[in-house]
Structures are given as structure tokens and as C-alpha cells.
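For this view, one protein chain was removed and the others were kept in their places.
Chain IDs A and B follow the sequence of writing; residue 1 opens each chain.
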Amino acid sequence: MSVTTRDSGLYEVTQAIADWVSQQRILDGLLTVFIRHTSASLVIQENADPDVIRDLDDFFARVVPEDDRLYRHTAEGSDDMPAHIRSALTSTQLSIPVIEASMVLGTWQGIYVFEHRSGRFSRNLALHLLGD
Amino acid sequence: MSVTTRDSGLYEVTQAIADWVSQQRILDGLLTVFIRHTSASLVIQENADPDVIRDLDDFFARVVPEDDRLYRHTAEGSDDMPAHIRSALTSTQLSIPVIEASMVLGTWQGIYVFEHRSGRFSRNLALHLLGD
Partner (left out) sequence: MSVTTRDSGLYEVTQAIADWVSQQRILDGLLTVFIRHTSASLVIQENADPDVIRDLDDFFARVVPEDDRLYRHTAEGSDDMPAHIRSALTSTQLSIPVIEASMVLGTWQGIYVFEHRSGRFSRNLALHLLGD
């Protein structure tokens, strides 16, 4: 599964993942979502108020500043090392129990790809379902 | 499984989870703990000195201040957006290998629900064990 991003921020993938889960033969098991990058990550967040994901992106921009004087690794751009740090502070992998072909997410939980770089990227997710 | 919290801080759930694991038919496998909220999270921490979990809560209060001027999402209270950020910085899900009906936790490791909001909440955890 791949997700195209256009700037730093959160991109919801809940429905696409739910659709994939519902098409598998396994009804009960464990879904693992794994992002194959080190400058984008995964996070489960509230999907009710879109301000939450904007505030979240702003927080990470404040705590992990784009300031080349702070980093050795600057050759790939001012946003690259902060992107690696932001990835380490969030998740590369999420596992979610599945019952009767549905993830046990809470009412307000959405799954997001958290893009940490500016510019356009294609982000690759591995989805894996284990069970009966 | 549910946990009642009364204020921000860490609530240990190691024994309750160990009891649940020991009652399953599966002896060897992978336990997944998943919290169905976006303003409380999970963390594995030292369970020897209770000062550790107090210092941990204080650190998050310093790094993620409750200051409405920093956030757009303020309608649910000054502690709500910081709670979402604190959740993103810790874990929504933990998976722990199980051998002979016991989790392979290290000597000093305890499993905690990390409540990020003030006030009283009932937090719901999904427990899932996969294996033989």
C-alpha cells in the first residue's frame, strides 16, 4: 500500500486499511502496519477535530527545529534530520487486534501516516495480518 | 479490560495482564495490549522506585505545556491537546512475547497506562494473545 504526501503533516489511512482487512480470509488476528521509511512514521490520533492533527504537526516543528546549526546531517536538506528525529519520537510500526474482520479501534481513533518532510513523497506501508 | 484513572500519571497494570495471560489456553505466543483512546497511552517503565513514574509525568508536563495559546484545539479543555501530543510521544500499542504462559518482561519492567488528562476516566484496553 502506498500513500502520496505533499508536505509535512498527517494523512489518514484508516479506511484504506479497514478495507484491506475486510478483504482478507483471516477474521480474527493481529494486523501490523509497518512504514518502510525513516523520515515518515505512523500514529493513531483523534479523527474528529482536524485541528488536532494540525496542532500535532506544529508541536513537532517546535520541539524539533529545522536549524542546520543543530545537526551534522544536513546534506539532504534542512527538513531531513528533523524528520528522522520526529520519526524516532513516534512509531514505525503499529499492531492492532482484529475481531470479525474489523480492527478494535476506539470510537475516535484514526490511523495516520505522519509525513515529516516538505515536498512530494510516495510512502510505502507493509500490511500484515496473522491469525485464523 | 478497563482501568479507572483519577488524574494524569501512570497506573500499573502488569499483574492484571499477567493474570489474564495465565488464564488463556495459549502457552507460547505474542501478547498485544492496545489502548482504545487518544488521550491516554501505554508505556513500559521501571516498577521499583515510584519516583520514576512521577518524574516521567513531570517531564511530559514540562515538554508539552498546558497553554491554550499554543493550540487550536482547546474546546475540550486545556489538558486535551497536550494529552493527544503526549499519547503520540508514547505508545498506543505494546506487544510482548509470552513463553510458558508468562510475559518475557525484564526484572524491573512494569506495564503502565499513562493517563494524560486530569479528572476521572475509564480507559479501555484490548488484550490479544496469538500463538499455540
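Please note the rule applied: a residue touches a chain if its C-beta (ideal position, glycine included) is under 8 Å from a C-beta of that chain, and two chains touch if they have at least 3 such contacts.
Everything quoted here is computed from the prediction, not taken from an experiment.
The missing chain, though absent from the display, is touched by one residue of A:Arg6, A:Arg36 or A:Arg120; that residue is A:Arg36.
Here one chain is not drawn; of B:Ser8, B:Ser39 or B:Thr90, the residue touching it is B:Thr90.
Taking the complete complex into account, residues 30, 32, 34, 36-39, 63-64, 70-73, 75, 81, 84-85, 87-89, 91-93, 95, 124, 126, 128, 130 of subunit A touch the chain not shown. Contacts to the hidden chain, counted on subunit B, fall at residues 29-30, 43-46, 49, 51-52, 54-56, 58-59, 63, 89-91, 94-97, 104-109, 130-131.
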